[in-house]
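I have placed the structure first, in the form of structure tokens, so that the comments after it can refer back to it.
The other protein chains are all here in position, but one chain of the complex has been omitted.
As written, the chains take the letters A and B, and residue 1 is the first residue of each chain.
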Amino acid sequence: MKPPPFHYAAPTSVAEAVALLGEHADEEARVLAGGQSLVPLMNFRLAQPGHLIDLRRVEELTRIGTDGDTLVIGAMVRQSHAEHAPEVAVGAPLLAEALGYVAHPPIRNSGTVGGSIAHADPSAELPAVVLALDAELVVAGPQGDRTIPAAEFFRGPFSTAIEPGEILTEVRIPRRDGGQAFVEFARTHGNFALVGVATVIELDGDTVTRVSIALSGVAGTPVRATAAEQALVGTVPDDASIRAAAAADDLSPAGDVHGGTETRTDIARSYLRRGIELALQRAQDRR
Amino acid sequence: MSPVDKHDVTLTVNGRTSTVTVEPRKLLVDVLREDLGLTGTHIGCEHGVCGTCTVLRDGASIRSCTTFAVQVDGCEIRTVEGLAKGAELHPLQDEFWDKQGLQCGYCTPGMLMRACEIVETNPDVTAAEVREGIASNICRCTGYQFITEAVCAAAVRMKAGNP
Partner (left out) sequence: MTTVDRSAPPVRTHKENRTWVGKSIRRVEDPKFLRGRGGYIGDMTLPGMLHAAVLRSPHAHARITAIDTAAALAAPGVHDVITGARAAELCDPLPDFGPNPAAHTWRCLAKDKVRYVGEGVAVVVADSRYLAEDALALIDVEYEPLPAVVDPERALEDGAALVHDDLGSNCAYERTFQFGEVDRDFAEAEVIVTDRLRWHRSGGQPMETVGAVADFDHATGELTVHTNSLSFTSYLFMVATTMRIPTNKLDIRPVPAGGSFGSKLFATKPAVLAGMCSREVGRPVQYLEDRVDNISNCDHHGSDRVYDVQLAMMRDGTMRGIKIDTVEDYGAYIQFGVGHHGNALAQVVGPYTMTSVEYRVRAALTNKNQQGAYRGFGSEVNNWMLEQIVDKAARELDLDPVEMRRRNFIREFPHFIPTGNVYDSGDYDAVLDKALDLSEYKHWRAEQAKAREEGRYIGIGLITAQERSVFSATEFWFWFDEPGAPVTSMPESVTLKVDATGGITATLYSCAFWGNSPETMVAQLVAEEFDCDPHSVSIVYQGSKNGLPATGPGGSRTTVMLAGAVEGATAKIKAKALRAAAHLLEANPDDMEWVDGGYQVKGVPEQRKTLAEIAIMLHLFKHSFPEDMESGLEDSKVFDHPYTTMPSADRKDLGVFYPFMGHACHVPVVEVDIETGAVSFLAYAAVHDCGTLVNPRSLAGHIVGGTAQGIGTALYEEYVYDDDGQLLTSSYLDYLIPSAMEVPELKIGHHETPSPYTLHGIKGGGEGGRMMAPAAINVAVNDALAPLGVRVTELPMTPDRLRAAIRAAQTARESG
């Protein structure tokens, strides 16, 4: 299981990387971030890019900072770095918690925040997190930068709004108050999840004022549990109403070897409930 | 496609710096094993799941089977061959031996390097943390129990400065 041959370049700036991507567009040029999704695919020879543009030397993409109330994470920030960064713990605890579910530490030591989002695996954690947090994704291209809301970013399995020739450079996450929780169900520790639930609940007293819930693993892209959100907002949730909210969305996850549609739906509803309960508990604890 | 250029890759492996000239597609594990003759790092699955090929890059554990050597140009790499000091085993090696934390020995180098990162970053590591930590690496022989015991025992010795 050895990867096919490819040309390689390791530019030091985004501009240079974008230029190289354009230059080698006809050779199936692709961006190489941490490689933790792409290299296995290449070892299986399921991906055969002719040219890899490695972003490891582009220092401007490896920073974590804040812009007012917005957390700004460079696309090449390693997942293990973000997982333990104080700025993330403060600015987006949901992301920090979700990062702990991304495979295992040796994968997170190489894998990047931007790489996972751009790969857009429907069962991955980070796409659901940025969707729940209404994050913005910044991409650079030959025509300059553009900013894409997370809700418009994911187009399908392994497919995003990044156009050919563009590079994801930055994740901008607005700060959210309230309780945040990420829960997921995987058959074995660190394996791909059957479902992941990213939840943010804000309270005024006991009343839910704002709620965001995104699910991974139940469709071709991460999706918002809009019916659950609507069922909860403006209410004082109790066990029965949380159960009802968790059952509110129409879910029809595709079955595979790890679970048929019915079982995946059962598990998704169960974890939706657990995610709401945990986020609510945390929101209450913060009051 | 047009012929692929080889690239120079400079690695400091177990404290010794070498430059190899390889195709960009060459995996780090193959460079270690074939170009540098360090066959202690083994290949298990070649898709990043089993952890058999684990090495440390600048102190952090990585999968050398899902890392192109060009991606670690300029980095410091540690492998199982760097653990012992001559005749003296590293505390992890010694405790793996004492507790029988290995049977076939094939996952052992990767497991040792992962354990090395765990105890170096968390000197007070608990058995539960060791279990979660080594869940990144599959051992098909031991059922992990004696590995966990060995890592905990080594952590105590290393913290006490008693290698």
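In this section, a contact is a pair of C-beta atoms (placed from the backbone, for glycine too) under 8 Å apart; a residue touches a chain by one contact, two chains touch by 3 or more.
Predicted model, so just to flag it, every value in this text is computed and none were measured.
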> Hey, which of A:66, A:207, A:226 or A:263 is the one touching the hidden chain?
Replying inline: A:263
> In the whole complex, what residues of chain A lie against the chain that is missing from view?
Replying inline: 1-5, 44-45, 185, 187-192, 194, 256-260, 262-263, 266-267, 270-271
> Where does chain B touch the missing chain, residue by residue?
Replying inline: 23, 25-26, 33, 38-47, 49-50, 52, 79-81, 83-84, 89, 93, 96-100, 102-109, 112, 130-132, 134-148
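What we mean here is this: only the chains that are shown with their structure count from here on.
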> Roughly how many whole angstrom separate the Cα centroids of chain A and chain B?
Replying inline: 29
> For the complex, which residues does chain B have touching chain A?
Replying inline: 1-2, 4-5, 7, 23-25, 27, 30, 46-48, 51, 54, 57, 60-63, 65-68, 70-71, 73, 114, 117, 132-133, 135-136
> In their complex, what parts of chain A are in touch with chain B?
Replying inline: 1-8, 10, 27, 32, 35-36, 39-40, 42-44, 50, 52, 54, 56, 80, 103-107, 109-110, 189-190
